[in-house]
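Starting off with a structure, shown below.
A protein chain is absent from this complex, but the other protein chains hold their places.
== chain A ==
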Amino acid sequence: MRINRRDFLKWSVAAVAALKLEMDMDKLNTVMAADTDPPVIWLLGSGCSGCSISTLNVTNPTTIEDVLQNKISMKYDSTLMAGAGENAMQALENAANQYNGQFILVIEGAIPGGASKNNCIIGEQNGVPLTMYDAVLKYGPKAKYVVAAGTCASFGGVAAAAPNSTGCVTVKSLLSGKTAKPVVNLAGCPVNATVMVQTLLDLILTGVPSLDSYSRPSKYFSTTVHSVCPRRETEEVSQPGIYGCYEEIGCKGPGNLSPCPSLKWNNRQGWCVQSNYPCIGCTSPAFPLNPVISVSSHD
């Protein structure tokens, strides 16, 4: 699918607007002002903001934009929002209360738990530091849907890599039994923008999509990278940086479920194998292995 500027508009107030309505603020205001729409609250835990950045880079959501127009607005996103300090924390609290049971909670990054809850503090409410751990417990049950954006939030990822001294847990484990609907895991390091945005649209339109055993939407995570890799029939090579198939040097493509060869990255400008390096399996629950790739790792 080619870049569709209209599509982006449907999702994030911030990112969206530019792509369609650069010079048309009146229309932007009309489109995005509807305050009755279920909003998105986006919280960042122990992560790198890569999923936020990746999402800003989106160019290819699905084609259901007309239905979704006016359906979403970004009420809390610490990367983009104008408010700071108390104003920001109030915006979070107000949105969660006003839209109790209706909003989509997106969580980026894993969540330091146990004795390490204080390793991630997202702000202060009424003079009391709010840990990411407590924020997820506070707002998760109020959300209509909870989305774990990226491999850290979904499976722990790099944030929880051994020895995980910060005690990072996943969204799903922390909110087990506490959410209205199953947590949707959008794996990827970072999450692919199309997977992220399309899933938000799916949630609004039709509810929780069909999920695999790892709670990932099946439509993106039922095919291995390898099964649709354009290099399947090419000669196996013994080092990266040479055109060919990287199975011999531990490419994770054969065991890794991810839509990369078909969706690609950054407005279809590339993906890992296209840049002559093996897939390192970044959508897998086991990511990152030690070593990240090894010849025997998918035997």
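Here are some notes:
The rule is short, and it goes like this: contacts are C-beta pairs under 8 Å (C-beta built on N, C-alpha and C of every residue); 3 or more make two chains touch, one makes a residue touch a chain; residues count from 1.
In this section, contacts and distances are computed from a predicted model.
One chain of the complex is hidden; its UniProt record names it "Ni,Fe-hydrogenase I large subunit", one of "Binding-protein-dependent transport systems inner membrane component", "Ni,Fe-hydrogenase I large subunit", "ABC transporter permease" or "Glutamyl-tRNA(Gln) amidotransferase subunit A". Summary of contacts with the chain left out: across A:Y133, A:F155, A:Y220 or A:W271, the touching residue is A:W271.
Across A:G101, A:G207, A:P230 or A:P291, the residue that sits in touch with the chain not pictured is A:P291. Although one chain is not displayed, its contacts with chain A can still be listed: residues 13-15, 17-19, 21-23, 25, 28-29, 32-33, 39, 44, 46-54, 56-57, 59, 73-85, 87-91, 95, 112, 116, 118-124, 129, 157-159, 161-166, 189-190, 239-243, 265-267, 269-277, 280, 282, 288, 290-292.
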